[in-house]
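First the structure, which I've put down as structure tokens, then a few questions once you've had a look.
All protein chains of the complex are present and in place, except for one that has been dropped.
Each chain gets a letter, A and B, in the order it is written, and its residues are counted from 1.
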Amino acid sequence: MKKKLTTVVGVCILPFLVFTIFYFIADGFGVHTIPIIISQSMIPTALGLAMACIMPAGLMDFSPGARMILGAIVGGLMGNAIGIVGLILGAFLGAMIGGVAIALLYRYLRIPSMVVSLGVVLVMEALSDRIGILFGRGSTVQIPANLASFANYPKNVLFVLTACLIFYYVTYKTKLGCLIQATGNDEFMLKSMGVNVDNVKFKAFMLSGIFCFFGAMMQICYSGTVQALTNMGTMTMVFKPMMGVLIAMQLVKVFDNMPLMIFIGQIVIQTVFNGFIAMGWTDNIQNIVLGVFLLVVMGVSENTGRMAEVRRRRMVRKETKVQV
Amino acid sequence: MKKRFLALLVSFVLVVTLSAGCGSETTPANTSSGGTQDGSGSTSDDTVHFKEYTIAVPFPETGLTSFEIMRSNCDLLENATNGKIINAPSDLTPDGVLSFVESQIAAGVEGLIICPPSDSVLPTVTQLCEEAGVYWGIALRSISDPEIKSLVEASPYYVGNCYEDEEQAGYECGKWMGEQGYKKIAVISQAKGDTTCDTREVGLARACTEFGITIVGESRGHVQASDATAATESFLAANPDLDAIFYVGSAASGTHEATVKAIQDAGRGDDVKMVTIDFPDQMEANFESGIQVYAYALSCLTFDPYISLIKVINSIQGTPINEDGSPSSNTMSMFAIDNVKTAREYQTITGNPAYKFFDEEGVKQLLKLFNPDLDEVTLQKMIDEYKPI
Partner (left out) sequence: MSFLKKSNINFRTIFPFLGLIIIVTLFAILTKGKLFSLVSLRSIMNDGIYVLLGTIGFTFLFAMGCMDFSIGYNMGVSCAVACVVANTFHIYAAIPAAILTGLCIGIVNGIVVTKTRIMPMIATMGMMFILQGGVLIILNGSVLQAPLSMTGMYTNPLKIFLIIIFIIGGYVLFEMTVFGRVAKAIGACPEAVRQTGINADKYKVIAYVIMGAIAGLLGFISLARTGSATNSTGVTLMFNVMNAALLGGVPMTGGPTTKFRGAVLGALTISFLSSGMTILRMSAQNQQLVKGIIFLAAIGICFDRKNMKVIK
């Protein structure tokens, strides 16, 4: 129990630990950086939650970025026309259209999720651009400051908190959440037990659309402008949230609270990046460190069993030597 | 059986595609047609006949207002000269430029504009265009390698280039900041390898050395305004004594305005200023906020490729800018804006997608079929005298 508590506390203070390291080694990095780090973690956290609906089911989805941009563009256009109600409605519609599309395509085409998501990215990006050109001014949509203030800092923290609570409730307190986890563990067995696995995965995609809505609201309100990207530009937006989710999926083995772990993962990543900026490090160093960080984290977590086995054998050898 | 079926199908397809090839249209070499394509806003005389042509430009139609201005000016040129100017956005990478050239030649264009990221692609472009008989020009760049320059300029299909002194632009901005007493700046720029920004940064580095300015941070390759907001917030948090954020270049929309907003939201509007190369779309509002204090650019970014386009059109019509067909090189001067009043005046250009560089009469002066006296010197004079306001 004591050991469990220690590891849980260790996980939760990880962001503070990283912050402390940079506090001492980087000039200009201090308590005043905390609101920036939190604010910059919000959109990746929302995207991370969208991906975390799907990845535990063993599926892969690269489309949350494209769906989020579609939601932001539709929301921005409707917000300019109708006001705050239009912004919320439009962002929800845009994000959910993406969620429904990918869910339907995955269910009825019956092809791997990664393939579906690649196709959806291509289509959604082109659609976002087309909608922006048809109804807005080019592929860029801008909203006035009074609308943008609806979900900028610190209100975006409330947004993400709401999203996290919804995620926590669905994942841990509903049957759907349980079935999503079970699908990731052994889908074949679940099918044999009579569970409609296709339905579960369909709902998982739809659920991810809700979190894309939160991301879309924050994306357009953060700076007041959103631009449609093409040429699979939105896929680069999901790499960092995906890293956060991968880290969270390892941390969850220690403390089972996925939204908190995703948030911790994103906070750690943003702290590291802001620390690099404070140290004046350039993009190339940041990318290298990010890559090494990912490999180290995943390498350690995938091999904890093997490392424990090595430690055990070492201990047995020591004991045998002592006995002799 | 499967193989027979496939063999039959392939044979059928071969026959069909060969027939399609035989049925292809051939455009006669010297098609002449009087008047405009659609008859609206006709500007051509009855005595002047323009050959039909298609020219490809590597810029998007939408996004930054500069691109929209380019499009609306191209529409006017199309009407005046019986041609088509198509936007075929390409990566500004060496592979991207070559793919653009090859694919547009395959599509049957008569002219091209390119913005090469390096001189090394130019010999290949020269060869491709010579083989295809396609006229081509360079926008926003000059050729720095002397060997490549002489090879390219020897080609009868190369019409010339337009360029600005990007290094000087970077230096001028750095110099102004130095003279204001700025000691610490953060830089926002395109990803490394963008020739324009790299050249501007060389000039900036020179000014920084001369005036003792330190670049405390840099952020590159923004694709969204939110990237600019995040970068600005990080710079402000990491550097309490930051003097300015300097925009070397940005291809994403709304980034300058996002930076201004981020500085305002952080309550640092009195201490931290913004300096840009290229005029933002919302320049007036930026200057009025008191945060943007200096901008250095052409009146419109796409005026440069517009002039390159004019050269290509003239060459296609058989009336190159220089009588002997040699390429012409024209330079454009950038200028500075450092007050709200001038910013407001230029906002009518930078913020207006329908802005025309020249009206119909002005366009005629740029076409040798209407203005036989046009040459490299007179064109340069027109560029130097061009005053949008």
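Methods note: a contact is a pair of C-beta atoms (placed from the backbone, for glycine too) under 8 Å apart; a residue touches a chain by one contact, two chains touch by 3 or more.
Given the structure is predicted, the values throughout are model-derived calculations rather than measurements.
Undergrad: I'm checking contacts with the chain that's been left out. Which of A:L122, A:M206 or A:V254 qualifies?
TA: A:L122
Undergrad: Which listed residue, B:S99, B:T214 or B:T378, touches the chain dropped from view?
TA: B:S99
Undergrad: Where the complex has a chain not shown, which of A:R130, A:K173 or A:K253 is the residue touching it?
TA: The one listed residue touching the chain not shown is A:R130.
Undergrad: Could I get the residues of chain B that touch the absent chain, sorted low to high?
TA: So the residues of chain B touching the unseen chain are 1-2, 5-6, 9-10, 13, 16-17, 20-25, 60-61, 86-89, 91, 93-95, 97-99, 102-108, 117-121, 123-124, 131-132, 145, 147-148, 191-193, 195, 198.
Undergrad: What chain A residues would touch the chain not displayed?
TA: 58-60, 105, 109-116, 118-123, 125-127, 129-130, 133, 187-188, 191, 230-232, 235, 239, 242, 246, 282-288, 290-292, 294-295, 298-299, 302-303, 306
Basically, only the chains that are shown with their structure count from here on.
Undergrad: Using the touch definition up top, name the residues of chain A that touch chain B in the complex.
TA: It comes out as residues 26, 28-29, 32-33, 36, 39-40, 43, 133, 137-140, 142, 145, 152-153, 219, 222-227, 229, 233, 236, 273-274, 277-278, 280, 282-283.
Undergrad: Residue numbers of chain B touching chain A in their complex, please.
TA: Interface residues on chain B, with respect to chain A: 62-63, 67-68, 216-221, 223-226, 228-230, 233-240, 252-254, 257-258, 261-262, 265, 353.
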